[in-house]
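Only one protein chain is missing; all other protein chains are in place.
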Amino acid sequence: MSEKKIPEFSANWSAEEQGKWGLVVDQDLCTGCQACVTACAMENNIPFVGEEDAAYGRAMHWIRIERFWEGVYPEVKATPFQPVMCQQCGAAPCEPVCPVFASVHSQAEQLNIQVYNRCVGTRYCANNCPYVARTFNWRDYERPEPLPNQLNPDVTVRRRGIMEKCTFCVQRIKRAEDRAKSEGREVYDGEVEPACVQACPAEALTFGRLDDPESAVSKKARSGRGVKLLEDLGTLPHVTYLKGGA
Amino acid sequence: MAEKLSLLAIFPDIDPAAQAVDELRGLGLEDGDINVISGIPVTEAMLGRPRQWSNVPRLALGGAVGGFLIGAFFAFGTPNLYPIYVGGQPLLPGAPSIVVLFELTMLGMLAATFLGVFLDSRFPSYSPKEYVPQISDGKIAIFFECPAEKEKKCSQRLLALGAESIQPAEAQKL
Partner (left out) sequence: MSATHAHETDHELEHLRREHLMLDPKPRGEMNRMIMEAMHTTSWRFRLTFAFLVLVVLVCLFGVWGYMIAEGLGVAGVTVPIYWGIFLVNTVFWIGISHAGTFVSALLRVFKAEYRRPFTRAAELMTTFGLVQAGLSIFFHMGRVWLSYWLFPYPNERQLWPNFHSPLSWDFLAINTYLMASTMYLFLPLIPDLAMARDRSTGWRKVFYRILSLGFRGTEGEWAHLRIAMNIFAFAILPVMFSVHTIVSWDFAAAMRPGWSSTIFGPYFVVGALQSGLSAVAMVLVVVRGTMKNMKYFIRPEVFDALGKLMLVISMAWAYFFFNDYMVQWYGGDKFTDALLHFHEEGPLGWMWFAMLILNVAVPWLTLWNKKVRRTPWAIFAIGLGVNVAMWFERYIIVPISLTINRMPFTWREHVPGVEIPLGIGTLAFFILLYMAASKLVPLVPVWEVQEGQLAHSVRKVGKEVVVSVADME
């Protein structure tokens, strides 16, 4: 598990600097079934906000399926479903603006890390995220019995006043890395699957090591159909979207 | 071995007070023995008094330097002590450091100025002092120390110039 020294200043990054962990979303395969949304909520102890708060936009899902259409009724055409989650940007705009260092960059995992117990809830990071990928605990949401039995012990349960977002299921990454280290090997391709990747019935999501050119995710990311969201902003996201037909 | 008496002379206006200062100097009193107490800042030039020196500007400068050093510690020291990388920005950011340095330099300067006034004027001081409340009503008081033998002469001259009263200066609780 070699640790790559990434240059500090993003302007010094070379074009091939892909980072370590990456996700590929194949929009031509996505059916919009929201199994990923559900799996993520189960894996990461995401609270249920209730009907009223959800109607006001406060649903706390770390991944959302964006649905659009083109044209005017009755000649409407659906566009591909777009699952959006934290893009784990290489030059994340959410990081420098947090006054207490609750949103920082991991040099080892090359992910954007949200430190729950440090967050004081200024929500500047959320305002600065161009992908609107961050959610906030607006209240202490109830978990009536027996829901607490469903909680994942690997993931912190957050209180009111804390920001949260997709972590690429860093708890699964860490578990796989620990297992690999104890067995004296590297993590092999496909060993780590975030909850969304695991749950997708259409296999539209692929996850793995972007710095390994032979991994499935690297090959797909390099394909001609690959685009990045809001690429011109220079955030260097680690999520590639495939669309445009076979 | 001259016994010195402390006297307080009260004048209704600046002109007679300025003349009185001259008079006292003519009678042989040192500038250091004379102190003018007033309800508005009467400049030294108006009274013919030597310039007052103050430590406040030097303290302000010292405070600015101190503030700058603290700002430098925040901007350059803390990231070196506990490096955390954020947002593709360098560890020691250029523009943000300037903001931090500026604010703390100004704070240092102004805080030192404020405390300098306290230090130089020996504030706060609640011990009894030579003072009469008429001073805040606009009178100019001249507080002077003169040798006992000259006391009568000084009093006469000052009364002639228009002093409202001359009394022994008693230190009283303000």
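Here are a few things to note about the model shown:
Each chain carries a letter (A and B) given by its place in the written order, and its residues are counted from 1.
What we mean here is this: contacts are C-beta pairs under 8 Å (C-beta built on N, C-alpha and C of every residue); 3 or more make two chains touch, one makes a residue touch a chain.
This one's a predicted model, so the numbers in the text were calculated from it and none came from an experiment.
The chain omitted from view is touched by exactly one of A:Ala126, A:Val155, A:Ile173 or A:Leu242, namely A:Ala126. The chain not shown here is touched by just one of A:Val76, A:Val100 or A:Ala202, and that residue is A:Val100. Residues of chain A that touch the chain left out of view are 53, 56-58, 64, 66-68, 82, 84, 93, 96-101, 118-124, 126-128, 130-132, 135-140, 160-163, 230, 233.
For chain B, the residues in touch with the chain missing from this view are 35-44, 49, 52, 54, 56-57, 60, 74-75, 78-79, 81-82, 84, 86-87, 89, 93, 96-97, 99-100, 102-104, 106-107, 109-111, 113-114, 116-118, 120-127, 129, 131, 133, 135-138, 143, 174.
Rule of thumb we're sticking to: only the chains that are shown with their structure count from here on.
Chain geometry summary: the mean Cα position of chain A and that of chain B are 63 Å apart. Interface residues of chain A facing chain B in the complex, by the touch rule stated above, are 8-11, 13, 90-98, 101, 103-105, 107, 236. Residues 84-91, 93 of chain B are the ones that touch chain A when the two sit in their complex.
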